[in-house]
Each structure stands twice: as structure tokens, then as C-alpha cells.
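Yeah, one chain of the complex is gone here, protein chain that is, but the others are all in their spots.
Naming follows writing order (A, B and C), and every chain is counted from residue 1.
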Amino acid sequence: MAPAVNNKLTGLVAATFTPFTTQGEINLSEIGPYIDYLKEKQGVNSIFVNGTTGESMSLSVAERRDLAEEWCRKAKGKMDQVIVHVGCMSLKDSQELARHAAQIGADGIAVISPSFFKPSTADALRTFLHEVSSVAPNLPFFYYHIPSVTGVNILARDILEDVWELIPSFKGVKFSGSDLMDFGQCVSYCQTHWSVLYGVDEQLLAALVMGADGAVGSTYNYLGCHASELMSAFEKGNIVQARTIQFKMQELLSYAKKLGFDLGVNKQLMNELSGLCLGPPRLPVMQCPMSEALTIAKKYRSLFTEC
Amino acid sequence: MAPAVNNKLTGLVAATFTPFTTQGEINLSEIGPYIDYLKEKQGVNSIFVNGTTGESMSLSVAERRDLAEEWCRKAKGKMDQVIVHVGCMSLKDSQELARHAAQIGADGIAVISPSFFKPSTADALRTFLHEVSSVAPNLPFFYYHIPSVTGVNILARDILEDVWELIPSFKGVKFSGSDLMDFGQCVSYCQTHWSVLYGVDEQLLAALVMGADGAVGSTYNYLGCHASELMSAFEKGNIVQARTIQFKMQELLSYAKKLGFDLGVNKQLMNELSGLCLGPPRLPVMQCPMSEALTIAKKYRSLFTEC
Amino acid sequence: MAPAVNNKLTGLVAATFTPFTTQGEINLSEIGPYIDYLKEKQGVNSIFVNGTTGESMSLSVAERRDLAEEWCRKAKGKMDQVIVHVGCMSLKDSQELARHAAQIGADGIAVISPSFFKPSTADALRTFLHEVSSVAPNLPFFYYHIPSVTGVNILARDILEDVWELIPSFKGVKFSGSDLMDFGQCVSYCQTHWSVLYGVDEQLLAALVMGADGAVGSTYNYLGCHASELMSAFEKGNIVQARTIQFKMQELLSYAKKLGFDLGVNKQLMNELSGLCLGPPRLPVMQCPMSEALTIAKKYRSLFTEC
Partner (left out) sequence: MAPAVNNKLTGLVAATFTPFTTQGEINLSEIGPYIDYLKEKQGVNSIFVNGTTGESMSLSVAERRDLAEEWCRKAKGKMDQVIVHVGCMSLKDSQELARHAAQIGADGIAVISPSFFKPSTADALRTFLHEVSSVAPNLPFFYYHIPSVTGVNILARDILEDVWELIPSFKGVKFSGSDLMDFGQCVSYCQTHWSVLYGVDEQLLAALVMGADGAVGSTYNYLGCHASELMSAFEKGNIVQARTIQFKMQELLSYAKKLGFDLGVNKQLMNELSGLCLGPPRLPVMQCPMSEALTIAKKYRSLFTEC
């Protein structure tokens, strides 16, 4: 992997699924093929591992370590950057994973807000983030903002306030929310070498126009090439083309949502579209009936050509 | 006013405040000057009256009739279009106002979802909207979508499904929400002579890139010329300039929100910036302390030149 | 009706449905039989009219006046008290209805919080309530607290603070919420001649043990005699018997909720159980399929003997 400290993270980043065996144990052997698939079929050059899509909160700390290690090892020479999500409900666990990420040569770490006990103020959350970053002070640090999942309604912009003093390794935000005033204020405030990455795939174009540096999401696992096309159309000023692609992504995801789109369905859809064997999700996420994934895959194929 | 049936509503639309006397009665005499101010100072050519900004739900039906009539009368020859919001909790009241709007020559009517009893399905809301439209079948009809206020979480796109069969006078949506997948799906589905207007001013640019035909909002009462500049920069492909203006709007509104920005503050800010005498809001909206409006006005002046 | 000013409102109060014709117009002729049914079959001696169950927010002001007048006229000599709910989104409308209630000899008025514009503080809501009460200063005044419907999360106890200074005619609270700390604090703070009435029928027993003076609810339209039995069992210290009845009420309502229990279903169930012709609900509440009401009625009959 490239020396991340000098490398601004941009473009498309796939939030990876965690491969499981059919018995529900983590399946490290599928990581190599997964990386090849992302690079070769989807044109994706950076990954965000052990995040929400990766079911990190359903993993033990030991499993997260093993997975992170394998992702970093197999990505070497293939991916530009591997960002390891180390957020946990417990500060202790996050710190352990942050230290570990530094040892295994991750390009950066990301931390979500704890959500069982919710920080009551921006200051509480900032202090939590600081405590994690401080055990891996040389690793680029990203704040992972996803209020609809955490229920923590603190503005991302309030986390950023003078954050370089608190977290000198700060490098950006993965912003998975629909409040684009907050998002715009983050873009406006950010230093040029930071990255503001957007995480609501179905409205990526809106974030691009607000100044997003890139995108991190689960659908880029199978919509990577199309999302890349959207991004380059936008960069070239071809709004109509970018919008057309975005609308197709929306049509797919609207369709899936009507059928009940959750992480279990998403994972099964990925299995179907990629040919990889990522297995079922882990409880409390339920495995979806194959028919449901097939129905969505059919819709996918009616909208998109193969990458 | 122009013959609206053939005229697609586009561009900037100000959602007007309702002028009150200091005693809290509606003040029709301020409507003429208000229209002149919007046209001359803000470059706004269409208005949306008796909506949320207009405190319609705090008005009696008789007051809404008087106001609508005066808005239409004074706008004649000055404004392109006057859209009268006729949505009420009671279908009966909405129908009365819709009939009245037809009589006074409004260019269109808009209807919000009832929100005390919330429609439980798209079908229930569609039937409600149909019943209102049917008493004024020749008036262009707009659905007013604002889920954060109504608490009605029905997708706008689901309202649009084959809506021309149900409401032949259907002409568009005022979409005041942050779900841009739903918004994009509305744009994608809409007929070309319909208007998809966006109503979250602080992220207007995001809606433009998704294909909005225009915008309806309260801040265009005092940010009209700047929002127009944003829109034309976007149309010319000057994203950076459009973004710069959007960020300044966001900075103003973020600042106001930290101080506690509600309709009472917004109205007082408008009084301060416009020089009009729109009076206090009506209960349960409380009048804001003058100092608060002045502080925000000062911020406004630090960010924007006068229109 | 008895001189309400000296009469504390206690016991069971039915929140009445509004009778409609099959064409959806208000049907005053059914009010007389409805009152006889409540008194003779259900043993209910007081009514709360034009409330949530009465679909007041779906009625015009004129309809509410006509209904209130007929309820008061027909209740004379039969009911102990008729409380007319006069709460509206618009203060003007509420004041008109409050004045009218005084003219027609209502025993009291009740006011809900406006919920389109939500009061931002207890003070804002208190001021609103004060403005309504002040036009009918001799009518006993009740605050109607139902946060799950209004979305106004102001503690009822905060409304009560020194309320006699603000509203000298204050007589009590209809508390339709599940926060029994707030409820208990209301009971604890209330003057002895005030009434604290509970409005979540399925957990009435919990409110009784906390000191409720009575209950107002829609299910007392058809569970009146059983709820009376529950209340007298509780008063006699027969907790086990009271609980047994409460559990049966819960079983009925849980069952109904699983099938989708809303006001439309509730009204149709009432039609089926009472034999009255109260008609369909008004939009946006949808009429329920007869089969659904019949299924619930069957459950009712399996649990309860006829009153």
C-alpha cells in the first residue's frame, strides 16, 4: 500500500462485506478473491473494512483483528488504501483495535460514535475519538458519521471544530447522513488534505455537487464501475449523464427497499452478483430468502450492463 | 397573472410570511409593499402563500380566504404565479379554500398532508388529495411534501404513481425533505410539464443537480437575489461559484440554528432585513427577542451584500 | 346537566365518536340514541365530545359547533357532564369554539396542544391555553395531554405549575400518555377539586394506583360496564379482580392492534358492537373492511359478556 499519510483518500471506496463460512465463522480465504474482484471487475482501488457493511459490531475483537490483518495483507500492492474501522461500543476495544491497525500497516482508521451509551454532547464524542486516536497517533484518522444508525444526532461539523488540535492525525470524515447543510459545512471547513467522503450511495451526486472528495459505500461492491462513471461524468460537467446513472441506482435501491432491503439482503445480492462466497450474515441480521436476492439481481441486470 | 395552465412553474418561489398587525390580526395592507419588495429587491417572480411560512395552520379559514384574495389581487401584473396553499387538517376546509382559490384566479393550489390524523398509506393520502383537487378541477395542483413537519413518512414518489388519472390537474411537487432518492425518483418519473420544486433552502444545490425545476422556500424572502445567482451559476456549469453561495447560505442558517431558529425568529429576521412590517408570529409560535434577530441580521450582513 | 363548576369530574367518561351519514356528513340525529346507549347499556354518565375519537381535527368549525350544541342539548338530564373539546391548530378557531361552548351550556372545555406548529416550551403552550380559556373564563378548563399524537413532548406537570394564576378556571387534565412519573407528579401537585383523568385505556389500572380520579377514552364506548367494574374492584381493594378485567381489555386491544387498529377500525367496531349507525370515518382516516371489525367483535364477545 502507498504511504497513506501523504495520500489524500479520494474516489470510490468499497465498504466490504465480511466473508463467513456457511457455518457462520469468518472466512479469511475469500478475502483474496474479493480484493481481486473489486479491483478487476469493479475498478475499486480502496476499501473500508470492518465497518457497518462488514458487520463489525457482530464480530468479536479477535475476529476483527484477524480480518483486518488479512485485508491488509491481501490488499498489499493491489489497493491504494485500506481503512480499518476500529469503532466499538467499548473504548478499550477500540483502542486495542487501533493499536493493532497500526501494527498491521493499515492506511488509516475510522471510528464511529458509540451508540448504546450515546455521547450527550459533541465534546463527549470528541473526547472519545481523541482517546482512540491517541493510541495510534501516526495513523490517519477518520470520523465515521452515520446518525440514522447510531441515533447520535451531533453535527459532524461540531466534531471538526479545531479537531487538529485534539487529533493531529485527523484526515477526514465518512459522512453517511442526509443533512447536506452539515455536510457542506464540513466540506467548507475541512483542510485541503482532508477527505470528505459520502456514504449515502443513492444520493452520491448531491454530495459531489457539495464538494465531496469521494464516496464510501456498500453498493460500490457491485455498482463500482457505474458509480465511477457517474463521478467522472460529474467531473467533466456532464450533469445529465451523471444524473441518469444516479437515477438508475435509485431505481434499483428503491425497488430493493420496497422488498425489504437490509444487510442480509444486500449480502446475498452481492453473493449473487459477484459470484463470491461471502456466506450468510450473522445474527441478529437474518439470512434472506434466495428468491428475494434473485429478484433484485434481475432488476439490477435490467438496469445495468455488467461491469 | 399569466395563464398558469400552460406555464410550467420554475425558478425561485418565495414562501411568504403572513403580515400581522402588532395586535396579531392579519394585515392586508402590507401585502402590496411586500410584493413590490420581493419583485424589486429580491428578483422573485412567483409566490407560495398561506403555506408553512405563512402560518396557515394558525389562521382561520376566513383569514386564509382574505389573505389569498389580497395576494392574488396585488400580485396581478407583477408576479408570474401565485400558488395558494389550501391544505388543512379538515378535508372540508381544504375544499372550501380550493373552491375559493379558483374563484379568485389563483395560478395553482398546493395541498399538504393532514398531520393530526396521519394517512396510514399512500392510497389514503392520494384519496385525500384527490378529494381536494376535485372541487377545483381546472386549477394546477401541487402536492406539498414536508415529512419532517407532518410526521407523515410516505414517499412522494408513491403519491405520484399514475397521479394524472386520479388528479388530472396535477402539476408538480413542492418537495421539502432531505431524502434525495425519493426526490430523484420524483424528478425521474415526472412529466415534462410538471414542476419538481425543492424546499430545503440550505441544500438547494443538491436538488438542482438531481434535476429540480425550481425552489420554494422562506429564505428566498431575503436571500432571493443570492439564490438566483446560485441557480444561474449552476445552470452555466459554474459549480464552484454555486457552491460558494450555497456555503454562505449554510453558514448563515447554521449560525441561526445554533441560536434557536424557528418561524418566530425567521419572521423577525425578515422584518429586520426587509424593512417591512410583518408583525409578530401567532401563538403557539412565540415572538423572538429583537436582539436575536439583530444578531442573525448582523451575520447576514457579514456574509452577503445587499440585493 | 349538573352545575359543573362545583362538580369534580370523576369516574368513566366516554370519548365519543362523531356520527356521520354514509355520505360523510355529520349526522346529528344519531346523537340522541348514542347518549341513551351510553347511559343505559354502558353505564357511562359523562362524555368528552369533539376530541380525537370524535375526529375533531377533520371537522370544520361550523360542524364542531353544530355537534357540540346537539351533544349538550341531548345530554341534558341524562349525562352528568359534557366536556367539549375546543382545541384547534388555530387559536382563533379555538377561541370561537370556547365562546360557543359557554353559550350552549357545556360543563367544561378541553384544549389539546396545537401540533402543526409545536410549542417549543411549556411557557408557549401555557400562553396558548391561557388565550383560549380567557374567552370563556367561567367554563371549567381541562388540558388535554396526548404527546404520542401531537408530538409535543412537554411534561404535563410543567403545564400545571401555578396554573391557577394563569387560568383561574382550570379544573384538570386528560392525560393520555404512558409517562407515569409525569402523571404521578400531576396527581401529586393537583388541587383536590381538580380532576386527573387517564386516557390510555389499556393501562387504566396503572393510573388508578397512581391516583387517577377517572378515565376518558374511546373504548369506554363499548367497554364501559367492564371498565366500571374494574374501577370499583380497584376501589374495594380487589386488585386481582381489577387486574383480570384489565388483562382482558389488553387481550382485546393487543389482538386489534395486530390486525391494524386505528380510528377507522375502532369506529366500525363500535358500529358493530353498539348497533348504532355512526357511519364511516372521514378522510384521511380510511374506512376499514367490515371483515376486520367483525373479527375483532368476535374476539370481544369471546372475552366479555354483553353489558
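To be clear about the criterion, a contact is a pair of C-beta atoms (placed from the backbone, for glycine too) under 8 Å apart; a residue touches a chain by one contact, two chains touch by 3 or more.
If you're wondering where the values come from, they're calculated on a predicted model, not measured in any experiment.
Partners of the chain left out, restricted to shown chains and counted across the full complex, are A, C. Note that of A:Ser29, A:Ser60 or A:Gln103, the residue touching the chain absent from this view is A:Ser60. Contact with the chain not shown here comes from a single listed residue; of C:Thr21, C:Ser120, C:Ser169 or C:Gln250, that residue is C:Gln250. Considering the whole complex, the residue from A:Leu28, A:Ala102 or A:Ala124 that touches the absent chain is A:Ala124. Within the set A:Ile35, A:Val49, A:Ile167 or A:Leu263, the residue that contacts the chain not displayed is A:Leu263. Annotation: of A:Asn27, A:Ser113 or A:Ser254, A:Ser113 touches the absent chain (contact as defined above). Residues of chain C in touch with the missing chain: 157, 178-181, 184-185, 187-188, 202-203, 205-211, 237, 239, 242-243, 246-247, 250-251, 253-254.
Seen across the whole complex, the unshown chain contacts chain A at 55, 57-61, 63, 89-93, 96, 113-121, 123-125, 127-128, 131, 149, 151, 262-263, 282-286.
What we mean here is this: only the chains that are shown with their structure count from here on.
Taking the mean of all protein C-alpha atoms as the reference point, the chain centroid lying nearest to it belongs to B. When the CA atoms of chain B are superposed on chain C, the rotation angle comes to 180 degrees (nearest 5). Taking the mean of the C-alpha atoms as each chain's centre, chain A and chain C sit 50 Å apart. Inter-chain centre distance (chain A to chain B, centres taken as mean C-alpha positions): 36 Å. For chain A, the set of residues touching two or more other chains is empty.
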